[in-house]
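Every protein chain but one is kept in place in this view of the complex.
Chain lettering (A, B and C) follows the sequence in which the chains are written, and residue indices restart at 1 in each chain.
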Amino acid sequence: MDYSLEVQQRFHSPQGAGEFAEGTPGLATGEAEDRTLNVWVRIQVQVVGTVIRSVQFRVFGCPHMLAAAGWVAEALQGRESDALRELDMHEIRKTLDAPLEKLGKLLVLEDALQACWQAHNVPAQGQKGA
Amino acid sequence: MDYSLEVQQRFHSPQGAGEFAEGTPGLATGEAEDRTLNVWVRIQVQVVGTVIRSVQFRVFGCPHMLAAAGWVAEALQGRESDALRELDMHEIRKTLDAPLEKLGKLLVLEDALQACWQAHNVPAQGQKGA
Amino acid sequence: MTKRSIYLDYAATTPVDPVVAAAMRECLELDGTFANPSSSHSVGQRARRRVEEARAQIAARVGAPAETISFTSGATESDNLAIQGAMLAHRDRGRHLITSRTEHKAVLDTAAAMEKQGFDVTYLSNDSEGVIAPDQVADAIRADTTLVAIMHVNNETGVVQDIAAIGECCRSRGVLLHVDAAQSIGKVPVQLDQWAVDLVALTAHKAYGPKGIGALYVRPGTKLAPLLHGGEQEGGVRPGTLATHQIVGMGQAYELADTEREAPALAEVRDRLWAGLSAIEGVRLNGHPTQRSPHVLNVAFPGVDGESLRLGIADIAVSAGAACNSSAAEASHVLSALGLSDALAASSQRFSVGRFTAADEIDYVIERVTAEVGRLRELAGGAPAWCAK
Partner (left out) sequence: MTKRSIYLDYAATTPVDPVVAAAMRECLELDGTFANPSSSHSVGQRARRRVEEARAQIAARVGAPAETISFTSGATESDNLAIQGAMLAHRDRGRHLITSRTEHKAVLDTAAAMEKQGFDVTYLSNDSEGVIAPDQVADAIRADTTLVAIMHVNNETGVVQDIAAIGECCRSRGVLLHVDAAQSIGKVPVQLDQWAVDLVALTAHKAYGPKGIGALYVRPGTKLAPLLHGGEQEGGVRPGTLATHQIVGMGQAYELADTEREAPALAEVRDRLWAGLSAIEGVRLNGHPTQRSPHVLNVAFPGVDGESLRLGIADIAVSAGAACNSSAAEASHVLSALGLSDALAASSQRFSVGRFTAADEIDYVIERVTAEVGRLRELAGGAPAWCAK
């Protein structure tokens, strides 16, 4: 398997890997998994007002999943929270130069972002995972 | 194809190759061929009394045929003329270390020797070929 | 980024031993032994003698008479020739083939192709340690069974099957036995003078010989329908110009591959690696703890994605399983057959050591793997239980 330089770099030093301290204000968490694809991902965003202040993630999966999560975390920083719904995994796959067969896994990341957006807009659920 | 040293030596310097001058006394000639085996051989013996004084031959054929003819010419020298009927090609094949598939060709040589013996004992025919 | 590069994928292929390379080089020189071994002129006969010397070297290594060894392009062709050739030659006698789930694809895909042609195939299930019990073979044999195809050393786990016993139960029932011994040479003895086997697939490139040359042992009297036609080489079993340099290389490699001398050294290195890796929390050995070849160590790292682990230790050449499927994403059919979950199978790495593996390389590998497994588990903190089961 050949990996693009960006994937290798993000894989070896992932920015935003980790989680927020319990009770951090404005926290929303989204999780998704696909056992057949052997991936699990959790995204946490801290939203202040309507803006994403910072992002943390955990990933079990292949190098492209790790790189994509890092890329997303960086991309969301400082954006409106609706960005959680707007990121296009086809674009991200191209940016990371990931093979087509990896798209299925990336869509799991999209699910996690969706869940995160849900959690943000329906705080009741938002507590889950925090 | 591997050739025994004796075959190589007799092939490169064949003793007794040639023919007798016309009208040489006591001459008997025998010829035989097999077109499918691609061989032809002519044997001439000069018999003085009952003893073979000398032998000459011509051969069209493979190295083993040439070597066998030379071997026979040498072997017959000084023998009783009945020797023409007594040489065993199976023995000669072994002596020359020729492959079994060559036996057919050697038997053509045997035919020539037989014909020669005939010619010797029935001089009328004996003139043919001389 | 990669400080050094370490090769632990000897089961995929080995480098050519310098002694073997030297023997091959002579055949590649302008005034060397380059002629066609089928040519009757003296240079051709010189090449022929080298070919026959190599055939004798190979035969001696496996305990067989030289005339039972026919050259092929490798074990893939040998497996195909053995299975297709025997099943087709005996199709009127019986159309049933028995093999196992952990065979190499050269055997499994050939078996599948035979099924498509209307033959009947039984796939024996290995136990959780990868072993086939001789009784399983005995029980599976039917009146219409023509051939049993069981490998000697598994290429992913190193598990060794009891060919001696399996051979007995085939021979006593009048069934042919084909053994894929591609991984065995120099690691586990192949003793054709003691085994009741009829066909054996061999290859050079797993034993420090060149890639692209192999052989098939055919017990005298075993009927085989050839796969390839044309020319009279190899007694009609396999046509095509004999590749002198390749054959000379295989012969030299097999002469060097002395199991008695090499196996203990391999086992020592393999055990050193396992001693280090087994200290990592949760790791487990795939395959059989003792009934195995000294050159392969297949380890599951629960909670870690195997592809990520391999990129994490990219300066170390290891593999997920068989190289010939590394383009394929799906989990190893061998590990699945041993009952591993997709997650565990995907977490597994095959480390295979060889003649040129040094102890200090092993220590470095242990250090790197331990660190990377820790890092990846950290990155996956809080992942659900299935990721590690």
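Just so it is clear, a contact is a pair of C-beta atoms (placed from the backbone, for glycine too) under 8 Å apart; a residue touches a chain by one contact, two chains touch by 3 or more.
Note that the coordinates shown come from a computational prediction; the quantities given were computed from them, not determined experimentally.
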Among C:P15, C:G63 or C:P189, exactly one should touch the missing chain; which is it? C:P15
Which residue among C:N36, C:T259, C:Q291 or C:T370 touches the omitted chain? C:N36
What is the set of subunit C residues that contact the non-displayed chain in the whole complex? 2, 5, 7, 9, 12-16, 18, 20-21, 24-25, 28-30, 32, 34-36, 38-44, 72-77, 79-80, 104-110, 112-113, 203, 205, 210-213, 227-233, 239-246, 310, 314, 317-320, 322-328, 356
Missing-chain contacts mapped onto subunit B: 1, 3, 8, 11-12, 14, 17, 19, 33, 35-36, 38, 40, 42, 58-63, 66, 101
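To be clear about the criterion, only the chains that are shown with their structure count from here on.
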Rounded to a whole Å, what is the gap between the Cα centroids of subunit A and subunit B? 98
Can you check how far apart subunit B and subunit C are, centre to centre, with Cα atoms defining each centre and the answer in Å? 60
Taking each chain's centre as the mean position of its Cα atoms, how many Å separate subunit A from subunit C? 42
For subunit B, jot down the residues that touch at least 2 other chains. none
